[in-house]
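The structure appears below as structure tokens.
One chain of protein is taken out of this complex; the other chains stay put.
Here the chain labels run A, B and C in written order, and each chain numbers its own residues starting at 1.
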Amino acid sequence: MTTVILQLICPDRPGLVSQLSGWIASNNGNIRHADHHTDEGAGLFLSRLEWDLAGFNLSRLSIKEEIVQLANSFGGKAQVNFSDEFPRVAIFVSKQSHCLLDLLWRVNTQEMNMTVPLIVSNHTELQKICEGFDVYYKCVPVNKDDKLISEKIILKTISEYKIDLIVLAKYMQILSNDFLKSSPPIINIHHSFLPAFKGSKPYHRAWERGVKLIGATAHYVTENLDEGPIIDQTIAHVTHRDEVSDLIRKGRDTERIALARALRFHLRRQVMVYQGRTAILA
Amino acid sequence: MTTVILQLICPDRPGLVSQLSGWIASNNGNIRHADHHTDEGAGLFLSRLEWDLAGFNLSRLSIKEEIVQLANSFGGKAQVNFSDEFPRVAIFVSKQSHCLLDLLWRVNTQEMNMTVPLIVSNHTELQKICEGFDVYYKCVPVNKDDKLISEKIILKTISEYKIDLIVLAKYMQILSNDFLKSSPPIINIHHSFLPAFKGSKPYHRAWERGVKLIGATAHYVTENLDEGPIIDQTIAHVTHRDEVSDLIRKGRDTERIALARALRFHLRRQVMVYQGRTAILA
Amino acid sequence: MTTVILQLICPDRPGLVSQLSGWIASNNGNIRHADHHTDEGAGLFLSRLEWDLAGFNLSRLSIKEEIVQLANSFGGKAQVNFSDEFPRVAIFVSKQSHCLLDLLWRVNTQEMNMTVPLIVSNHTELQKICEGFDVYYKCVPVNKDDKLISEKIILKTISEYKIDLIVLAKYMQILSNDFLKSSPPIINIHHSFLPAFKGSKPYHRAWERGVKLIGATAHYVTENLDEGPIIDQTIAHVTHRDEVSDLIRKGRDTERIALARALRFHLRRQVMVYQGRTAILA
Partner (left out) sequence: MTTVILQLICPDRPGLVSQLSGWIASNNGNIRHADHHTDEGAGLFLSRLEWDLAGFNLSRLSIKEEIVQLANSFGGKAQVNFSDEFPRVAIFVSKQSHCLLDLLWRVNTQEMNMTVPLIVSNHTELQKICEGFDVYYKCVPVNKDDKLISEKIILKTISEYKIDLIVLAKYMQILSNDFLKSSPPIINIHHSFLPAFKGSKPYHRAWERGVKLIGATAHYVTENLDEGPIIDQTIAHVTHRDEVSDLIRKGRDTERIALARALRFHLRRQVMVYQGRTAILA
């Protein structure tokens, strides 16, 4: 059953829940999920409402138009999505397969409301294992000198494939600010418990530090490396017997869980971003 | 700031969120928390709404009266509580101190919106450590032959002390169905991951079975032993090096966390019970 | 670097560590891992010792012979394995792919010291996805009436493929005692936190009971269903919002982790089984 999903953020004031749910009720909507959060410090009201499209009085287009008006009248912003319109996701990889294969498997088992028409990689290693899946593997090598050219090629491909979301599934390249300005939203998996071990080789540094837990962080990418809004974090226990290679091995499991959970939250339109942080609504 | 907390459960149908929030808005209420859940299988709508009492147009009494009417019109049931009215809780113990001391400490640090005027025990061991706290320690020994008499004494004391909730904090007695019928709601901490190891000596049986995880379960007490609605569950890892005494030791830590979390959910009116299960609303 | 791995279990008495390590030292062995456990209740001594084969004075054959003598002199039993001799593992599946794909991927990333020459299934669904891997997919349908015939076919195939270990990776059939008597050791993944929810449909029953945690248990298969020695257990959190289908989805992640961890312990010869339980040595 197709549902309408509304995500709204606006300055807090009395009556917002009533107005939103009143509008839905007046159009004969049957609410399936409703979750609201007030961030008192920020003075903001966040709301996620999901209701059946079948039986609702308005068309998809009219819903969007009226919601924009409603959000404007609240001095806020809103997004409307429909559960049967799956985002087109490009997965970026380098040489490691675990997150990529995990995501493709989850698409096959229908855990993930997305289609994956495109995989981008700066290497050729993973091309072969993508063959079984109906997806275009675009290899764009990246060198220091021609990085801008590579990024332009990638942006062009993304545009051609009408990509709505990029997932960096262990893509070992830092994207330029210019790229970020032109690209759709990006979710990255970083192999540490941020903000610990930002940057490169987090497992090596975790081992050096002698930590007893390692982690993974799925976050939106912003201009500041590894400082974007965190969506999900997971951990794994390590002991003195674990070498760096064991941290990497254990990390693979915790990385793919964190990335899959975060991506699922995003695809179900549960994530709301504000002031450098996320709220995950029901 | 005092808040009004409404918990409502009724048959699901369109418009409920709108009617509830509309009623709050029409009385000038400022909603702080709103969480709704639809159990589609059961056809039920569950809602928890919390708003500021200050500025609201209705008195405490009128709120309760109108909510009863509203719930009746929905064919459901509702509870209203005010955040500044702390439940009076009786803690039942036998000889083990860890859950009792933990709860008393949490009251002192103001984690728990409750007062503890009464402790009931079938033993005298813990009387001394309760002396520092302003609480009456009622020792009611329980023997097989005079169990009914003991329970009557306890019920009388509970009534005198106007107890709203009983917490079995490692009370090693099974309460009779007659007791349950006359008593306020009861939360128990069972030292296993229910439904595994119902009944007595769960740690011994867990050790015998060679499990790699042990657990604790906080649940409401019903007539069927260890089968009441589960509020919270926690686990701890064990290894082949752990003897039964180690399971008991590790269990103490996980028990007090599960009990404290569950009790806090209850005291904040986050728990809704239906069809033998609980929903924990935000 | 190839290592020798000794696993010994015998009645406890003073001097055992000294005799074992003395024998290794006298043959010029360089110990890499040594872990011993005394189960005082059972009066048993368990030891796992791993040392370099290179530079050791004895041949593989002589090591095995002398270890048998040593173990006999202790009144116990010992196993010797060499790290470069990978067990040949048959994976049994029905229709669900997650554990199978996870294990095949782990073989490819060299996390698992095993080869997988054979997959057995009572269905054809997973045949196609196994094609990319160099493995024989044997489909043996199982019906109530000809179960014994099916099992005989499977046993014959196992024998032909010289299988050392069977992994039931969501194989939805109960193997007969006759099969168990003739088969190599078997590791099963059960989709509950044993001993809770033994038998069929554990997620449905977990949902019915309203638990707040679900789990998975990897264990050796014995004649008593779901009562074999437990190797590893994992859990996942669930809430009132999770339907049975969500438990199944979350369960897939925790199942494959538990199975992979347990299998890895087994393959590294870290698991010792005694009195219906396991010790996992370093």
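Quick note on the criterion: a residue touches a chain if its C-beta (ideal position, glycine included) is under 8 Å from a C-beta of that chain, and two chains touch if they have at least 3 such contacts.
Everything numeric in this text was worked out from a predicted model, so none of it was measured.
Asker: Write down which of A:V68, A:V211, A:L225 or A:I248 is the residue touching the left-out chain.
Answerer: Residue touching the absent chain, from the options given: A:V211.
Asker: Pick from B:T109, B:N143 or B:N177: which residue touches the chain that isn't shown?
Answerer: Considering all chains, including the one not shown, the answer is B:T109.
Asker: Could you tell me which of A:K144, A:K181 or A:R241 touches the chain that is not displayed?
Answerer: Looking across A:K144, A:K181 or A:R241, the contact with the absent chain belongs to A:R241.
Asker: If you put the missing chain back, which residues of subunit A would it touch?
Answerer: Given the touch definition above, subunit A has residues 37, 39, 41, 193-197, 209-213, 215, 229-233, 235, 239-241, 243, 276-280 touching the missing chain.
Asker: List every residue of subunit C that touches the chain not included in the displayed model.
Answerer: 13-19, 21-22, 24-26, 28-38, 40, 282
Asker: If you put the missing chain back, which residues of subunit B would it touch?
Answerer: Touching the chain left out of view, subunit B contributes residues 97-98, 101, 105, 108-109, 111, 129, 132, 241, 249, 252-253, 257, 260, 282.
Everything that follows uses one rule, which is that only the chains that are shown with their structure count from here on.
Asker: With chain centres taken as the means of their Cα atoms, state the distance from subunit B to subunit C in Å.
Answerer: Here the centre of subunit C sits 41 Å away from the centre of subunit B.
Asker: Multi-chain contacts in subunit A: which residues touch at least two other chains?
Answerer: 282
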